[in-house]
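Every protein chain of the complex appears in place save one, which is left out.
Now for chain A:
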Amino acid sequence: MVHFTTEEKAAVASLWTKVNVEVVGGESLARLLIIYPWTQRFCDSFGNLCSESAIMGNPKVKAHSRKVPNSFGNASKHMDDLKGPFADLSELHCDKLHVDPENFRLLGNMILIVLATHFSKEFTPQMQAYH
């Protein structure tokens, strides 16, 4: 279990107060589906995912994308106990949806890259490391 310093918690929380969760979530999920196409198998019911424009405009992708950064934003307020906020999601994704854990790392990478495009000045090497 990772333990964060006061400085790390403050830095992450401060950045996430500026995050537009809908925009960051949407871009992150869309990039995951575009760049790693096998992840689309978890979105069979989402409809048209055949191109970048189809994925970026897909209403079900947008709807799901609000959930992802909201959970991260919630986690940024509970950094002393990250397992708590994610317990239900862990059970859902691992036991019910059978998502390979590697895909969470890939989604995490997408979120970092999207944060870098939106927060060019704030996303220092230290900020990246805190995330």
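As a working rule, a contact is a pair of C-beta atoms (placed from the backbone, for glycine too) under 8 Å apart; a residue touches a chain by one contact, two chains touch by 3 or more; residues count from 1.
Basically, contacts and distances are computed from a predicted model.
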item: Listed names "Protein HIRA", "Hemoglobin subunit theta 1", "Leucine-rich repeat-containing protein 49 isoform X1" or "General transcription and DNA repair factor IIH helicase subunit XPD", with the criterion being the UniProt name of the chain not displayed; value: "Hemoglobin subunit theta 1"
item: Full-complex contact with the absent chain, from A:13, A:35 or A:92; value: A:35
item: Chain A residues touching the omitted chain (full complex); value: 27, 30-31, 34-35, 52, 55-56, 109, 112-114, 116-118, 120, 123, 125-126, 128-129
